[in-house]
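All protein chains but one are shown in place.
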Amino acid sequence: MDKISMNRRQFVSASAATLIGAAVVPRTSQAAVPEAQFQSSANMVVPPLPADGPFYNPVVTLNGWSAPSRFKNGRREFHLIAEPVERQIAPGMMANLWGYNGQSPGPTIECVEGETIRIYVTNKLPEHTTIHWHGIILPSGMDGVGGLSQPQIKPGETFVYEFEMNKSGTFMYHPHADEMTQMAMGMMGFLVVHPKDPEQHKVDRDFVFLMASYDIDPGMFTPKVNTMTDFNLWTWNSRVFPGIDHFVIKQGDRARIRFGNLTMTNHPIHMHGYDFEVTCTDGGWVPESARWPEVTVDCAIGQMRAFEFVADNPGDWAIHCHKAHHTMNAMGHDVPTMIGVDHRSIARQIVDVVPEFMVMGERGMADMGVMEMPLPDNTIPMMTGWGQFGPIEMGGMFSVVKVREGLKDRDYSDPGWYVHPKGTVAYKFDSENS
Amino acid sequence: MDKISMNRRQFVSASAATLIGAAVVPRTSQAAVPEAQFQSSANMVVPPLPADGPFYNPVVTLNGWSAPSRFKNGRREFHLIAEPVERQIAPGMMANLWGYNGQSPGPTIECVEGETIRIYVTNKLPEHTTIHWHGIILPSGMDGVGGLSQPQIKPGETFVYEFEMNKSGTFMYHPHADEMTQMAMGMMGFLVVHPKDPEQHKVDRDFVFLMASYDIDPGMFTPKVNTMTDFNLWTWNSRVFPGIDHFVIKQGDRARIRFGNLTMTNHPIHMHGYDFEVTCTDGGWVPESARWPEVTVDCAIGQMRAFEFVADNPGDWAIHCHKAHHTMNAMGHDVPTMIGVDHRSIARQIVDVVPEFMVMGERGMADMGVMEMPLPDNTIPMMTGWGQFGPIEMGGMFSVVKVREGLKDRDYSDPGWYVHPKGTVAYKFDSENS
Partner (left out) sequence: MDKISMNRRQFVSASAATLIGAAVVPRTSQAAVPEAQFQSSANMVVPPLPADGPFYNPVVTLNGWSAPSRFKNGRREFHLIAEPVERQIAPGMMANLWGYNGQSPGPTIECVEGETIRIYVTNKLPEHTTIHWHGIILPSGMDGVGGLSQPQIKPGETFVYEFEMNKSGTFMYHPHADEMTQMAMGMMGFLVVHPKDPEQHKVDRDFVFLMASYDIDPGMFTPKVNTMTDFNLWTWNSRVFPGIDHFVIKQGDRARIRFGNLTMTNHPIHMHGYDFEVTCTDGGWVPESARWPEVTVDCAIGQMRAFEFVADNPGDWAIHCHKAHHTMNAMGHDVPTMIGVDHRSIARQIVDVVPEFMVMGERGMADMGVMEMPLPDNTIPMMTGWGQFGPIEMGGMFSVVKVREGLKDRDYSDPGWYVHPKGTVAYKFDSENS
């Protein structure tokens, strides 16, 4: 858990002449490019209260952080660096992805309705890129579709986007250049526009995550970018269970969970213990008259959904994609069904030759949640996790909403408290902080 | 059609000591465990009017039945036995599944808003299990997520769930332990909570079914449990066309059709002859102001939907998933397209050697609906069924809504009447009961 020390790399002004496209950022203003800030781990960073500008209640980015901004000439300015990154998918597995400012997803951008924002985007990838601001109503030239609304940003160049945030809501950013590849490599980030009036759409706890899918062969580090449907890692903020942060909420608080989908298929997001309503999409706030009661929100690709509830039911509540193979990690497709077959005699023969051989699955697959076969390096078990009552037998898009009474104010404002003292892999919730 | 005789197996109290986890059910109350009732066929059972407790209008479970319950100490009690079962998928095909009380899906549980229900779950599977009560708002310890909210129920043990039904609606139950395997094997059941006021949300006919997908190789009996997307049997209540019961409705009646999805993909359920509105989800009743007119309801995995309409348009109306390959049964993926190619000379040569050889598909695939190639044992033809006007050429998730005037009251209250005298495979609707 990194509470205060974000890894900052100074923007190297010496190389700015090559990094910045002259036509875009005048040489005279190069010193004005805001410092880019980086994150080197997948630990959640405490979202700081806004330092400048109007007040807003910052969102909690699961296993992520919010981009710092600065006010200058009446604009809120950010600096994103598109670049190759290393992301820990869960303890035990690293991936070579592409992202922004050191991680995938990139930092969450937060601003306030009515503000003008300026975003410097520097391309440190080996190919060109752009950023499309999904859901934002903006001038055509700022829309980020390579070839159609702007020339793609070449490697080494910096492009400046600037537009007014004319409505509050739930948005995201991602490339619209060599799009399938760049999203398959992890390039995306959340974007929240807070209402000008902080009493509007007010909640106590506000979580955000993006869904991405990767196809990384067991033992490998780099996603296969041409996979169309058969992904083996279904992630929230490029993390899988048991590596996804919990959603810790004080009993009685009003909570909002926002998410967006940039995978290749729909994800029906199911939360236990509550029913709730979708209150916001990437198109805007849903009128009360139009809301449906749900326990599972189907989120299509290129859609975003936010649902709200009052956390009045204490306990540990599973939250997960309801596609059963999306709560599994990388698995063999060709595992035959052993159910109903007794393999003891065959196994005995094989074990004579291959001592570590185990026959899995003749009584179901639950054995896999308890004992673990030897795995290739850099691979997460298909079914894993351990809860207070035993093996959880999950993977992928699975986490836990923990509703607790009596959270202290200090603790409550500090996301560092939310995770288990032993680290973010806090699926076993013990008595010290339950 | 079994009208009155459900196959009852006495709960064997002699073995209760081993079957029941001592920590869960005290020995002194073992005699109090309610009798479990079983079903040995896929025939629809007349839903009896409630014997105890408040009145409700029971639902019709396609090719299924409702679990009997008893009132004791102010609670409605049920007994579910998780166990391997044999299910007839359609005449001509049996499957080895896992289910409850003799069949897959398990019996529908019906109760009334405000009641406390107690459900004894006995595990006769070869591996541990749990039951999650999808959509029910209940205490965390009753939520049935193995490892997280309870220890999994070991083989031979009985676990008791007890909670209050605090709202009416449309729910389901399924394991949350070795979840992908156990659902791929057919473990699931419907759960309906009727409103306390029987005038609320009142309809005349109320049908329920769950969607499950199986991957059973032609000629085999047991599903492959690690399949992720390429299933070959898309079922309603573990049945495929022409084995799925009709929805018989008296002209002018208000009807409701409720369904839930536990497959691996969305199912857009399309009904002909009407437009209609979704009035209920697994999250609750949809306010009138929020309802959409639809002819196709997309139901994501882990979602439930109920739609309603007044049956004022008489006739035979197809109801089906609109994914064309979900209204087909097991098929070869690698069948080449023969359209536009004349194979007569090639066929003639092959037939000299292999007399039963037929060239399918050079004029389309409709031949397959009429004549049938020799099939492996225990396999349903890809396209099949016969209607009053000829071959229906369907399979999988397909049935017929039959809206008829002049149904007698006696007939109407007796689902046994609804099916063709020749049996439930009543796709050919003849003049005697049309």
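List of remarks:
We just call them A and B in the order they show up, numbering each chain from 1.
Simple rule for what comes next: a contact is a pair of C-beta atoms (placed from the backbone, for glycine too) under 8 Å apart; a residue touches a chain by one contact, two chains touch by 3 or more.
In this text the structure is predicted, and so the values were computed from the model without any measurement.
Interface note for the absent chain: among A:Met183, A:Met211, A:Ala306 or A:Met394, the touching residue is A:Met183. The chain not shown here is touched by just one of A:Ser41, A:Asn57 or A:Thr222, and that residue is A:Thr222.
Residues of chain B in touch with the missing chain: 229-230, 266, 268, 270, 272-276, 289-296, 298, 313-318, 322-325, 327-328, 331-337, 339-340, 361-367, 369, 383, 385-394, 400.
Chain A meets the missing chain through residues 84, 96, 125-128, 132, 134-135, 137-141, 143, 145-152, 176-185, 222-229, 264-266, 281-287, 289-290, 298, 300-303.
Quick note on the criterion: only the chains that are shown with their structure count from here on.
As a whole-number value, the distance joining the C-alpha centres of chain A and chain B reads 36 Å.
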